[in-house]
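Apart from one protein chain that is not included, each protein chain of the complex appears where it belongs.
Chain naming follows the written order as A, B and C, and within any one chain the residues start at number 1.
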Amino acid sequence: MAKKKDQSKNNSSKKIPSGKLIGSKVLVSDEKEANTLYQKSFFGEMKAGGKLNLSLIEALYLLEKEKLDIIQGKKKIKFEELMDKAVQEDPLAYVQYVTYDDLRERGYIVKTGFKFGAHFRIYNRGDIPGEAHSSCMVHCLPENFQMSLTDISRIVRLGHSVKKKMWIAAVDNEGDLTYYEVKRIKP
Amino acid sequence: MAKKKDQSKNNSSKKIPSGKLIGSKVLVSDEKEANTLYQKSFFGEMKAGGKLNLSLIEALYLLEKEKLDIIQGKKKIKFEELMDKAVQEDPLAYVQYVTYDDLRERGYIVKTGFKFGAHFRIYNRGDIPGEAHSSCMVHCLPENFQMSLTDISRIVRLGHSVKKKMWIAAVDNEGDLTYYEVKRIKP
Amino acid sequence: MAKKKDQSKNNSSKKIPSGKLIGSKVLVSDEKEANTLYQKSFFGEMKAGGKLNLSLIEALYLLEKEKLDIIQGKKKIKFEELMDKAVQEDPLAYVQYVTYDDLRERGYIVKTGFKFGAHFRIYNRGDIPGEAHSSCMVHCLPENFQMSLTDISRIVRLGHSVKKKMWIAAVDNEGDLTYYEVKRIKP
Partner (left out) sequence: MAKKKDQSKNNSSKKIPSGKLIGSKVLVSDEKEANTLYQKSFFGEMKAGGKLNLSLIEALYLLEKEKLDIIQGKKKIKFEELMDKAVQEDPLAYVQYVTYDDLRERGYIVKTGFKFGAHFRIYNRGDIPGEAHSSCMVHCLPENFQMSLTDISRIVRLGHSVKKKMWIAAVDNEGDLTYYEVKRIKP
């Protein structure tokens, strides 16, 4: 299958976009490449001057899908090296990557949920960031994660206050995902 | 206010059913009294010979609502004494009682959820135990309860396998209830 | 000083209210005693039949201030025993007690903040639960508590959505308290 990929790349003679690892960001400076990544699937954030700002999670996803080369110093960084770096910064990075990958593969536009105190926010299929509100907040947690009922109350209440669904993406020790929706009800 | 209640009871001259505390059960032996409790609202379980078997939680509810006298040895047991006993057997008994009371007052038929690994099962309004399946499993937890995602996975899985909704009844430190529905979703 | 307290109690011949430890609650069944505790300072929650429901934190406070005797089985429970029990249920119980005590001594009415995903909610001085909204949510944390910026984002956002101030009560290893207010600003 790896071969097949190579062939298709050779056939189409496509050059994939390239970004530079800067701290915990990947910057795509070529305006055309930046547009390709942003306009199609809303990866990253467009900055002044047509530069595209990708988070490590987004960069990991694009790197693994062979849609982006990432340059550190003078050479291309490998997926494992970048994952290493991401996990050193945030112990939950792997769990977030697995969830991001899964949601993207399901066709969702996935963006950071920081302002809502969540890992990600996602949009209903067909909705576009900037034109529609996101519909759902996603919290990514490993299977052994301990929490109190007060923690659950907090994230549910928050989802309620912004009228978004609240999902927990549980990543088990084999990297398999289960999604839970938690909502407050009136019996 | 307690006085007033006594008077009104004297006026109407109603005699309330009476049960005997036997281990962690309350047994109502008078067949007519047993039927009154069971047929109306499906309290307890009818046993051979027309005897009614009540759980401690059911007994506490009926005792507090003055619908049942409970005899231990030769004398009537008080609510606090019975609660004491229930809590010694199960530290979550109080939380279960608060939830049972709330669901009953909302008009639900509430039965034990033991076979489903839950505290309670409840029926859709209008549905009757024995004729319809219960629709929902209820787990009762105090606000400071600590759990892992594995705990949540287990209870959701159980609900899923029997096609029942899974509710968490969170009892806060003021005894107020918040209900959460947790379900597995396919994004 | 203990002597002095005893004398003053003897002089005024006051009998202090008494509650029963039931699971992780303390129940004050005497309606007059319940009213004394509730009407003056809004300790606990009044339940049907004039019973007062106190949380372990409230009970610890009243016990330590010699305003409540707490009965477990047949004998009075000591402060240390009750604290032991509380901490076994919730590792943050001590930190919550220290904060509760401090806020009460400053004259605040302090109630659970569970529904807002916080430990406590407090009322502006002069405001009364049921008549006014609480003004502030309090999160109680030990000095070594680790959190991510996303956690802070979540609690600030939540406070914002319910128009309440968000305080962090930091309890250091000597049991001393420092309060921080965190709010979102527009520079």
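One rule holds for everything that comes next: contacts are C-beta pairs under 8 Å (C-beta built on N, C-alpha and C of every residue); 3 or more make two chains touch, one makes a residue touch a chain.
On a predicted model such as this, the values are computed, not experimentally measured, just so you know.
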item: Contacts of the hidden chain among displayed chains; value: A, C
item: Touch with the omitted chain, as defined above, among A:N53, A:T99 or A:S153; value: A:N53
item: Where the unshown chain meets chain A, residue by residue; value: 20, 22-25, 27, 29, 31, 44-45, 47-50, 53, 55-58, 73, 89-93, 111-112, 114-115
item: Chain C residues touching the omitted chain (full complex); value: 102-103, 106, 108, 122, 141-150, 152-153, 156, 167-168, 170, 178-187
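Criterion: only the chains that are shown with their structure count from here on.
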item: Self-contact between copies chain A and chain B, residue sets same or different by half; value: same
item: Chain nearest the overall Cα centroid; value: C
item: Centroid spacing, where centroids are CA-atom means, of chain A and chain C in whole angstrom; value: 41
item: Distance from the mean Cα position of chain C to that of chain B, given in whole angstrom; value: 29
item: Where chain A and chain B are represented by their mean Cα positions, the distance between them in whole Å; value: 45
item: Multi-partner residues of chain B (at least 2 other chains); value: 142-144, 146, 170, 178
